[in-house]
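Every protein chain except one is present and positioned as in the full complex.
Letters A and B mark the chains in the order given here, with residues in each chain numbered from 1 onward.
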Amino acid sequence: MINIVLLTLLVVVAFAIIRMKDLFAVIMLLGIYGLLSASFFVAMDAVDVAFTEAAVGAGISTLLMLVVITMTGRSERTTRHKPLLALLVIIFTGALLIYGTLDMPYFSSADAPIHSHVTPRYINDSMEEIGIPNIVTSVLASYRAFDTFGEVVVIFTAGIGVLALLSVVRHPENNNKITTVNDAMHEQYLIIRIVTKILLPFILLFALYVQFHGDFGPGGGFQAGVIFAAAIILYAMLFGLNTARKVINQSFVQLIAAIGVLLYGCVGVVSLLNGGNFFDYNVLSDDPVTGQHLGILLIEWGVGCTVASVMIIIFFSFAGRREIQLHNKNVSDKDQESSL
Amino acid sequence: MLIAATLAIFIAMILAIVRGIVGPTLYDRILAVNMFGTKTVLLISLLGFVMGRPEFLDIAIVYALINFISVIGILRYSDTNELKHLSHDKKSLEKEP
Partner (left out) sequence: MDIIINISGALCLFIGSFLCISGAIGILRFPDFYTRMHAVGVTDTLGAGMILIGLMFYSPDFLTFSKLVMILLLTLLIGPTTSHVLAKAAMKNGLMPELAKTDHDKNKDKEINSSNS
């Protein structure tokens, strides 16, 4: 019942997103879409996925898209050509996909392939082999550690890509002018500054709680990293980019991103050197369960560091571009005034 | 009573979505998103109690924080003076869906 209502709402919001022309409204509806799908995941009892969706889909991606949209302008370009061929291809593919679902096992049927292959082993044995109450974390960080390593490398690569495309050469003599442009929010909104100052330590502390509580409940490195980065981005939005750059040095953040991936990889290499397989944490310590605990703790730290710093890097790169754009605009305005 | 409250929150969410889709001005939409976020926090907490797993409350806390951050972000970058300048005078092309 709850699922049906939520899915209907998801479809309605998706169609509204397609119909909208104003990109700002689209971003807001995407935020609603993220919240809705996260509630859907909670209703389906997939708490960890809901956690990730809440932090990533509704939180950080909205912020990053907002920064991007301030540079590109806020209305969608109207298309002139008729997308008939594309529509035909999509209808054909969609019909094939729906035809494919007819062979799938029924929803929540007990003898579906996914429930009979490795899942019983995870559910029955993970408590003895790994000793962590949250099965999702033990699957993610121990049984499927190699996949997760791939994900972290993908995130790291995304950060490097953004840096390579958008990293800017800053002119030190122009710094003061840029600061005066960027601090608009800082001066006007006194109440929100104070409330943010109260909330920031709480958000950072909560990120650490999520990081360490991932063994026992929903949470883990990905979510914690995103929440940490969201707190830093909030600070940068309110107090200006230069103030945030003074607090968090950008090259230091880049170093942390690399260190996170290295830490993750090194855990695998050390377990290789100790005589086990790659990411076989049993050999990290004398007691296999302690080894598993140590390995999971370390790689969650690696994931958290990389995710947080890559998100901060992406935000800083985009916001830095916008800063320079604003600065150039101001300079050209002044030139026009003086020529008049 | 818990289920009745869940239904009430659902109705409120649907009305907020309608306002978010229709909403004539940008600020109406921001308002709808903000209210939707609060309702989601309530929905998650209620669902945790309905399904008998109150540890869902962690997610509700994340929602409250994320909601705050994204609303502030939207307000920060919706400063119309900058946007008018950057959107290359496309206002004539915009129309309400």
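One rule holds in what follows: a contact is a pair of C-beta atoms (placed from the backbone, for glycine too) under 8 Å apart; a residue touches a chain by one contact, two chains touch by 3 or more.
Every value quoted in this text rests on a predicted model; they were computed, and no experiment measured them.
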| item | value |
| --- | --- |
| Chains in view that touch the one left out, judged over the entire complex | A, B |
| Touching residues (missing chain, whole complex) on subunit A | 22, 25, 188-189, 191-192, 195, 198-199 |
| Contacts of subunit B with the absent chain, listed as residue ranges | 1-2, 4-5, 8-9, 11-13, 15-16, 18-19, 23-28, 30-32, 34-35, 38-39, 41-42, 45-46, 49, 54-55, 57-58, 60-61, 64-65, 67-68, 71-72, 75, 78-80, 84, 91, 94, 96 |
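Please note the rule applied: only the chains that are shown with their structure count from here on.
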| item | value |
| --- | --- |
| Centre-to-centre distance between subunit B and subunit A (centres being mean Cα positions), rounded to whole Å | 19 |
| Complex contacts: residues of subunit B adjacent to subunit A | 6, 10, 13-14, 17, 20-21, 23, 26, 29-30, 32-33, 36-37, 40, 43-44, 47-48, 51, 53, 55-56, 58-59, 61-63, 65-70, 72-74, 76-79, 82-83, 85-88, 90-91, 93-95, 97 |
| Residue ranges of subunit A in contact with subunit B within the complex | 2, 5, 9, 12-13, 16, 19-22, 24-25, 27-29, 31-32, 35-36, 38-39, 42-43, 45, 47, 50-51, 54-55, 58-59, 62-63, 66-67, 69-71, 73-75, 78, 184-185, 192, 196, 199, 203, 206, 210, 213, 217-219, 223, 227, 230-231, 233-234, 237-238, 325-326, 329 |
